[in-house]
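For reference, the structure is listed below as C-alpha cells.
All protein chains but one are shown in place.
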Amino acid sequence: MHDDVFAPRRGVQMRRMLRQHPGAALGVLFILVLLLASLFAPLPYDPMGIDGGATLRSPGGEHWFGTDGAGGDIFSRVIYAARVDLSLALAGTVLSLVVGVLLGLAASSKGKGSERLVRGLDAFQAFPLLILALALVSLSGNKLYMVVVAIALINVPRFMRLLRSEVLSLRESRFIEAATATGASPRRIIFRHLLPNVWGIVLVQTSLTVANAIVVIASLSFLGIGVSPPTPSWGSMIRDGAGNMSSGEWWIAGFAGLAVVLCVLAFNQLADAIGDRTARTYR
Amino acid sequence: MNAQSEELALEVRNLAVSIKTPHGLVHPVKGVDLTVHKGEIVGIVGESGCGKSTTIKGLLRLLPANSTVTADKAQLAGYGDLLATPVRRMREVRGAKIGFVAQNPFGSLNPIYKIERQFYELQKAHKTKVSRKESGEIALRMLDGVGIVNPARVLDGYAHQLSGGMAQRVVIALATTLSPQLLIADEPTTGLDATVQAQILDLISGLVRQEGRSMVLVTHDLGVIAQYCQRVVVMYDGQVVEHGSVMDVMVEPQHPYTQRLIASVPKPGEKLDVSR
Partner (left out) sequence: MSLVEIEDVHKVFPARQRGGEPVHALKGVSLHVNEGETLAVIGESGSGKSTLGRVALRLIDVDSGAVRIDGKDLGTMDANTLRRQRADMQLVFQEPFESLNPRMAIGAIVAEPLQIHQPQLGTTEIRRQVLSTLEHVGLPQSFADRLPGELSGGQQQRVGIARAIISRPRFVVLDEPTSSLDLSIRAQILALLAELQREYSMAYLFVSHDMHTVEWVSDRIAVMYLGEIVETKPTRELFDAPEHPYTQTLLSARLSPDPREPHAYKAFAGHKTVRDAVENQEPA
C-alpha cells in the first residue's frame, strides 16, 4: 500500500512543532520521566508499605512529600501510582481510538448500515456514560480491564462522531473527487486520501482522551472503584487525604492532585501543539 | 466619451502602505499617485498581489491596525485630507462622502438584519433624524434605481435570499443612498456572470454619469477598464507603472508590463498561438 515514490520532508516539522510549543515539549518530557520513573526508578520507600511509626509526617528531608495516615511515603506512592493510572489511561485511549476510528469509518460510508449505526450512537449517548462505566466496573468486581473498557465506552462515541464529521466533509472535497476521477479504488481513497487527512485531528482527540481518561480513572478510584488498595492510585490518595485537608495535612491529597493536574495539562498542551501543526500544513 | 471638468474629485500623491509582520516590515504599496476628476471613472488594474486593493483600502483606512498609511496628499474634494482624519472619524466619511462597493456583496450586508433595516441603520448613523418610514421610502427608491424588479420584497428579506448580482445591486444602492460624490468599487463584478457583470457595470457607470460623480474602479479585467473607464492606472508590485487615458494605454501601451498584460488577453476573433 505505502509504495510512496515521493514523500515530503517531515522530521523538520516535528522539531519545529516542539520548539514553537515549549509547553507541549515540557509536557511530553514530564510524562516520559514520570512513566519511566514509575516503572524503573528505585523509589526511596516501598510504595505499598506502611510504617506505623511515621504517620502523617509533613514534607521534609526524610519523606520528600510527607507520609499518609498509615505511614506510607507519599512521594513513592505518587510516582508508583503513575504505573497503574497512566497505563490504564493509555490502554483505554488506544482501545477508544481503534474502535472509534473503525466504527467512525463505518458510520461515514454511504448506505443504510451507517445510518443505523448513527441512530444507535444517538441512543447510546443518551445514557449517562460515566455512571454506566461506574456500574460496569463495580459489577465486574473491580477488574482492571473493565476500567479500560469503561474509558472506551465513554470515548468511542467521541472518536466516532469526530471521524464521521471529518470524513463526511472530506468526501465532498475536490481532491477526493480527483482521486475517484483518476480511478482510485475505495480502499485506496480511504488509506491514501481520507485517513492521512484526518490523522492530525484524530491525534488531537487522542491526546485529549488521555487527559480525560486520567480524570475518569482518578474519579473511579476516588469512589473506591477500579484500582483497589494497597496499590496506590491518585484518585484513592485524594480520597484518603480529603479528610486530612481540614486538619492541615494538605500533602496527602495535594501531591496526588497535583500529579493529575500536571498530566492533564501536559496532554492538553500536546493536543494544542498537534492541532496547531495540523492547521498549518493545510495551507 | 463624456465631458469631464478639470475640477478634481480626489488627488492622492505618493501613497504608501507598510505592514508589520512577524518577518519584518513589508511594503505592499510604494508611492502611488491617483488623480480623479469630477465625472470621471478611473480604473486601477493589475494582477493579484500588485497592491491595487491595498491602495484603496489604505485610502479608506480599512486596513488592520498593524499597517501604516502615509501620503504627501490625499485630498477629497468637498471634505479635506483623508489621511489627516483620525481613523475613528473615517466612518463619517465612508458612506456619506465616499461610497464603497466591495467584491463580495455578502460580506458587506449584515446577514441577520432585513435589507430595510440596513438602509435605516446607514441613514441613522449619518443623519440625526430620519424616521423608519422615511428611510423605507428612500430605500424603495434606491432599490428601484438600481434595477431591482420587486424592491418591496427585497427590502423585507435577508441577504441570503438574494443572488450574487441582486446582492451587489443592493450594496450599490446602499453605497449611493447618502449621495457621496465619489464611489470606490473593488472588483465589484468579479465572480458574477458575464451578462450580470455588464448590467452591474452599466448601472454603476450610469450612476456616476447622471449626477456628475466620480469613481475609482479596481479590477483585474482589462475588458472592464476598456469599456467603462476614461483613465487607467496600471499597477505592478505596489507601484504605478503606467497611467493615462484608456485610449492611449490600452491601444498603445508603453510599459513592457502593460504590453504583456494586454497581450495575454484573448482578442475577439483571435486563435490561441501555441508556439508561444
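Going by the order they are written in, the chains are A and B; count residues from 1 in each one.
The definition used in the following text is that a residue touches a chain if its C-beta (ideal position, glycine included) is under 8 Å from a C-beta of that chain, and two chains touch if they have at least 3 such contacts.
Treat the numbers as computed from the prediction; the structure is a model and nothing was measured.
K.L.:
Sort through A:N197, A:S221 or A:S236 and give me the one touching the missing partner chain.
P.N.:
Considering the complete complex, A:N197 is the one touching the chain left out.
K.L.:
Of the residues listed, B:K20, B:R132, B:R153 or B:R260, which one is in contact with the missing chain?
P.N.:
The one listed residue touching the chain not shown is B:R260.
K.L.:
Going by the touch rule given at the top, which residues of chain A touch the chain that is not shown?
P.N.:
So the residues of chain A touching the missing chain come out as 3-9, 173-175, 177-185, 188, 192-193, 196-197, 281-283.
K.L.:
Pick out the residues on chain B that sit against the missing chain.
P.N.:
Chain B touches the missing chain through residues 47-48, 147-149, 193-199, 201-202, 220-228, 246-247, 250-251, 260-274, 276.
The definition used in the following text is that only the chains that are shown with their structure count from here on.
K.L.:
Express in whole angstrom the distance between the two chain centres, defined as the mean CA positions of chain A and chain B.
P.N.:
It comes to 54 Å between the two C-alpha centres.
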